[in-house]
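All protein chains of the complex are present and in place, except for one that has been dropped.
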Amino acid sequence: MPIDYLPILIMLLVAIVMAVVSLAMPHMLGPKIFNKAKQETIESGKLNYGDARRRVPVQYYMVAMLFILFDVEVLFLYPYAVLFWDLKWFGLVQAGIFVLLLVESYVYVWKKGVLNWE
Amino acid sequence: MIESIPLSYYLLLSATLFTIGAAGVLIRRNTIIILMCVEMMMNAVNLTFIAFSRFLDSATGQVFVFMIMAVAAVEVAIGLALLVELNRHKDAVDINQFNSLKG
Partner (left out) sequence: MDALRLLTPEITITIFAFAIISLDIAWNDENKSRRILPWLAFAGGLATLLMIFYIWPHVDQYNYTAATDAGREVPMLAVDRMSLFFKMIAVLTVILVGLSAGEYVEKHTPFRGEFYGLMLLAGLSIMLLVSSTNLIMIYLALEFLSITSYILTGFLRRDARSIEAALKYFLYGALASGVMLYGFSLLYGATGSVDLATIAGSLETTQAGLVVAAVILMLAGFGFKIALVPFHQWSPDAYEGAPTPITAFLSVGPKAAGLAVLIRVMVVALPAFDVNWTPILSLVAIFTMSVGNLVALWQTNMKRMLAYSSIAQAGYMLVGLAAWSAAPPSAVAYLGGVDAIMLFLLAYMFTNLGVFAIAIILENQMGTSEIADYAGLIRRSPYLSVALLIFFLSLVGIPPTSGFIGKLFVFGAAVNQGLYVLALFGVFNSVISVAYYFGVLRNVFFEKGSDESPIRVGVAMNTVVTITVVMTLLIALYGQPFIQLAADSAQILAANF
């Protein structure tokens, strides 16, 4: 029933009100002073340079892609962890083979020099 | 008590997502956006599996989703690698410019 979702609606309204109020209050109450430091994109003590649309070296992309791959493969170890005691030695051997293959691919990536940052 | 959302809502949503994704693959010319549309199709499928899995009370659908997620990651890695490699040759991501094979 749609009426059952009323708490979620109320929660949503509260969240919106909170956000609007916390943005609007300082805007109305606080003094408005502009200077160069305040106009910076990021105000963190470090000076900005260039713009955001720069070419990024391809190594970043390689490492990111490898991260995604290894990260997702580890997904399969979670179900195994849950069933660790039920699967006994057979499961351990299977998981071992799985990890071995992952290690092999890691060694491959390493040996091919993908992780060298030059 | 909160009752569950009917199954048909999920199916309608996933069908819509899937259609948007498929249309995107067929219409868009930017290869990166095509890859994103493929991901969208995969996730529409995942949603269908999860919804059915919940309503049929069977865990198999969730196992399938695990597999799809892993394979989708591999697939997108391959796709991006091919695109980067081709970009070195052609300096473009527009699919209309990949036209050296024709007949």
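By letter and in written order, the chains are A and B; residue numbering begins at 1 in each of them.
Note that contacts are C-beta pairs under 8 Å (C-beta built on N, C-alpha and C of every residue); 3 or more make two chains touch, one makes a residue touch a chain.
All of these numbers come straight from a predicted model, not from anything done at the bench.
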Interface residues of subunit B (partner: the chain not displayed): 11, 18, 21-22, 25-26, 31, 34-35, 38, 41-42, 44-45, 48-49, 51-52, 56, 58, 60-61, 63-64, 67-68, 71, 74-75, 78-79, 82-83, 85-86, 89-90, 95, 98, 100-103
Residues in subunit A touching the chain absent from view: 101, 104, 107-108, 111-112
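In this section, only the chains that are shown with their structure count from here on.
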Touching residues on subunit A, where the partner in the complex is subunit B: 1, 4-5, 58, 61, 65, 68-69, 72-73, 75-76, 79
Subunit B - residues contacting subunit A, complex: 1-3, 66, 69-70, 73-74, 76-77, 80-81, 84
